[in-house]
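Here it is, the structure in full.
Heads up, one of the protein chains got dropped from this complex, but the rest are sitting where they should.
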Amino acid sequence: MANTFGRLFKVTTFGESHGVALGCVIDGCPAGLYLDEEIIQALLDRRKPGQNLFTTERAESDKCEIISGTENSVTLGTPITIIIRNQDKKPRDYSQLENIFRPGHADYTTKIKYGLTSKSGGGRASARETVGRVAASAVAKAYLQSIFPAINVMAWVQRISNINAHVNHSDLIIENIEKSEIRCPDSNASELMKRAILSAKEQGDSLGGVIRCVASSVPTGIGEPVFDKLEAELAKAMLSIPASKSFEIGNGLDATYLMGSENNDPFYINNEGKILTKSNRSGGIQGGISNGMPIEFSVGFKPISTIYKEQETVTKQNPTEIKFSIPQGRHDPCVLPRAVPIVEAMCWLVLADQFMLQNFREIYDKHHFK
Amino acid sequence: MANTFGRLFKVTTFGESHGVALGCVIDGCPAGLYLDEEIIQALLDRRKPGQNLFTTERAESDKCEIISGTENSVTLGTPITIIIRNQDKKPRDYSQLENIFRPGHADYTTKIKYGLTSKSGGGRASARETVGRVAASAVAKAYLQSIFPAINVMAWVQRISNINAHVNHSDLIIENIEKSEIRCPDSNASELMKRAILSAKEQGDSLGGVIRCVASSVPTGIGEPVFDKLEAELAKAMLSIPASKSFEIGNGLDATYLMGSENNDPFYINNEGKILTKSNRSGGIQGGISNGMPIEFSVGFKPISTIYKEQETVTKQNPTEIKFSIPQGRHDPCVLPRAVPIVEAMCWLVLADQFMLQNFREIYDKHHFK
Amino acid sequence: MANTFGRLFKVTTFGESHGVALGCVIDGCPAGLYLDEEIIQALLDRRKPGQNLFTTERAESDKCEIISGTENSVTLGTPITIIIRNQDKKPRDYSQLENIFRPGHADYTTKIKYGLTSKSGGGRASARETVGRVAASAVAKAYLQSIFPAINVMAWVQRISNINAHVNHSDLIIENIEKSEIRCPDSNASELMKRAILSAKEQGDSLGGVIRCVASSVPTGIGEPVFDKLEAELAKAMLSIPASKSFEIGNGLDATYLMGSENNDPFYINNEGKILTKSNRSGGIQGGISNGMPIEFSVGFKPISTIYKEQETVTKQNPTEIKFSIPQGRHDPCVLPRAVPIVEAMCWLVLADQFMLQNFREIYDKHHFK
Partner (left out) sequence: MANTFGRLFKVTTFGESHGVALGCVIDGCPAGLYLDEEIIQALLDRRKPGQNLFTTERAESDKCEIISGTENSVTLGTPITIIIRNQDKKPRDYSQLENIFRPGHADYTTKIKYGLTSKSGGGRASARETVGRVAASAVAKAYLQSIFPAINVMAWVQRISNINAHVNHSDLIIENIEKSEIRCPDSNASELMKRAILSAKEQGDSLGGVIRCVASSVPTGIGEPVFDKLEAELAKAMLSIPASKSFEIGNGLDATYLMGSENNDPFYINNEGKILTKSNRSGGIQGGISNGMPIEFSVGFKPISTIYKEQETVTKQNPTEIKFSIPQGRHDPCVLPRAVPIVEAMCWLVLADQFMLQNFREIYDKHHFK
């Protein structure tokens, strides 16, 4: 297993879906940063289950406790440990699924790899695992915003199935995203998406789609060529989220249909004398390094695998082909609304780590070139 | 910079486009493997420039030399160092570009990050950097095939601009890919693509597209959840290739339009009693772990940024907006044909490393469960 | 900060001396291992304070709780998190020391590095930090002993100040060590040492000494040349323990006085046809790799810095030279008896990690050479 993300801003997450607790340890956050449970809870609340009709009914308040790394709400430079105890675990709900490999789930591959599976639910393969990522991202965000007050990361639901939102990035504000129960800032599209999700839910089925994310006011110069280019780190971070299927940087697949003369972003000098690009098809990254324009990318999510229709599969013991169906239970019919804060979380973790990796060089320049 | 890939099968690449030499060090390859320069040269020859009308005319034989790690063509378990000396470097070709930030290139971000840029060409930001990756992949391939003789990785040009190939994966053989000068196994599409590329070349412009890749006979159980899921590692590997824009695992973005009941891959038992899935929309990976089906993914590439039309940009010294155009030079009008062996190379590196990470556990099972 | 040890068997520790809790996350332990709190508690009890006259009076039961990574006392292959809540923290005890840099302590360097110090006690610089290491070592030990039932690590107090124990390694058993309150198996020396410690304690002073450690039945072939030689990893592990001053492998400094002909260990073949060495001056390691003989090493510890005599130092605010003395408090007059399980713990962590690093190669040999 690989439960640590980052090289200088290092986050280790832990915990099973139906175990005692989940959480994270953040090693590498500087000392002197204001941090309390409220700051973390604000992000956890956006991810928590049971928010509305469109999310699972599992009732978890997801209350966090900081058990190390701060004193009087100030970070000590030591590892910050945050735990979230499970409250509404119902391992028994899974007893009838114990002997089958659920299609699209990690049951089969987990059994192959580890020789056993968590008896109750997906263990670490459950999307509940991401609670530790979101908790950690609150620290990454607080850290970066203490240095760059304007830096921000904002994601939204861009498409559900074939319903695409029309979003003007320059108008985009968090309030417009959050006022939609499914986090789509285009209110017309939002209504259509909600209907589509409820319809799928009624059929015992699920829907996929695309989340778009923009990181703004990101400092220039972050990203580590050759192998740890900024877009490469983002791609890895996003594809590590359960149910994700694709990653596109900037205009992504659209670029593959253009000619070079249509796709290149011309440089210009703005009123403040800063060098920028007229368009941002590259998504704010060139040669793996941030260029000062907004970092933009898309993440595709499949329709989640837990559905309530009859399916074919194979049993674990004495492998036999069977048909089965799951009784209506506690799962999101569409993962995207709650995946929005998770995409943002992974983006914060990438930015914090890449910023630190770049940072130590600046000192050198300061001493050396002047 | 981050020039090392992998944690147990570790590859460090080095070298500038117009420097003395490029190459790689492979640390972690077991002892006792047969390896000579011919094995490496075979893969380098597929990547080398000057192959035909569709590639750059830079004349590099890309001859490799193994300078450590083997004795009598057998690996010693020590670091394997391979160097490729530059032969046809023409740093002076770049003198007229020295004072501008080329649109779409890494000139600007490299200057911001490192305070200086390689005077001649893109330095490490040039696609020439990938020669070290391909050399290393020959070792990864030899290693994996010595254990799993049937394991293979095969990529091809699936789409150029809007010309899509029709490819039946089950019929796919390397000869059909290589007989096309642009590595598209659909001969009709290949002809159309070639015409499109030559037409773009005549216009001084460039084209993008999509490469599809399949890794077959991959052992089950590789991939390291949570953060180093197999698809996450592949996504990072692919987005680290110059000019790449997108990554899709399995049916990728197509999945986002389906319902869960349409997208799940049902498990079944084949004639040999092996558990497989009837469809392979997941691309051979579930929960971040290989399931024994072929690993399939797509990588999108932008039209390369070097074009010969007039463009707008900003100068490096005394930043000023200017228009400029590059005289016809030595660049591929479409990067995809030569990117095919690079995509394969990165896939081999991921598989070798992930296989090693999984491997040590098996011993445990052997001792412990029996 | 760097709170993670190991590359495949990875242990991250966290927690401050006077914070909410301390503990560890173990990432990389295989699935299927029996593990409960009792196994961990047994080792923690050997390290805990308040055991007898020779240790600090701080009353901590050091009760551990496993909050992730197991189900029904079996490991899942997921991160194992263990927490130990602080019970007898008395941050106020430290209020009078708040404004001084204690000689020999990390107060000054922590302030320089992090800009602030934990108000109460040494934070992570306190020896209380090692509780997470000992908890983690219980898992490493259980893992290794599940594969190699005979493998063992045993440390003891070899010398206190100038009182040296006479210990015949071949007779050494854990009972003889534990029956001494200060963990010295030579009962005569043990009595002299106890008197010396109590005498130092009465004077408000402290004593140092040397711990010797032997790891027996260690598999051959572990250790990673060039930089991660087994003795190099042990040296790092031991010098990371608070108050440690020296590391010697095998006969250590004694070797520096010998000639090559006196120091080389001749190979021979034992009755079972196994190749061993007649002497073990190398300490079971050659070229950084274990040779099947016992791994033996010594670790020197300074007299701890907390003493109750008047000392000179400098104040933190408005730096001024002052004299000060600490009122009798809760500190060990000699750290060695409680450092014995800590030395063993770090040895277990090194062995588990190095064993895993070697293990993945064996598969290759199996497939390849046969």
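Letters A, B and C name the chains as they come in the text, with residue numbers starting at 1 for each one.
One rule holds for everything that comes next: contacts are C-beta pairs under 8 Å (C-beta built on N, C-alpha and C of every residue); 3 or more make two chains touch, one makes a residue touch a chain.
This structure is a prediction, so every number in the text was calculated from the model and none was measured.
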Can you tell me which of A:7, A:46, A:119 or A:316 touches the chain that was removed from the display? A:7
Touch with the missing chain holds, among C:54, C:143 or C:301, for C:301
May I ask which residue of C:66, C:80 or C:289 touches the chain that does not appear here? C:289
Could you pull out which residues of chain B are in touch with the chain that's been left out? 1-4, 10, 12-16, 19-23, 25, 27-28, 30-32, 65-69, 71-72, 74, 76-81, 83, 113-116, 118-120, 123-124
Residue ranges of chain C at the interface with the undisplayed chain: 1-5, 13, 101, 103-106, 108-110, 112-115, 122, 124-125, 129, 159, 161-162, 200, 203, 205-210, 220-229, 231-240, 242, 244-253, 255-269, 273, 275, 277-278, 282, 285-292, 300-307, 309, 311-314, 319-321, 357-358, 361, 365, 369
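We take it that only the chains that are shown with their structure count from here on.
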By Cα-centroid distance to the whole-protein Cα centroid, the innermost chain is A
So what's the Cα centroid distance for chain A and chain B, whole Å? 26
When centres are defined as mean Cα positions, the distance from chain A to chain C in whole Å is 39
Gap in Å, rounded to a whole number, between the CA centres of chain C and chain B: 45
Multi-partner residues of chain C (each touching 2 or more other chains): 30, 32, 77
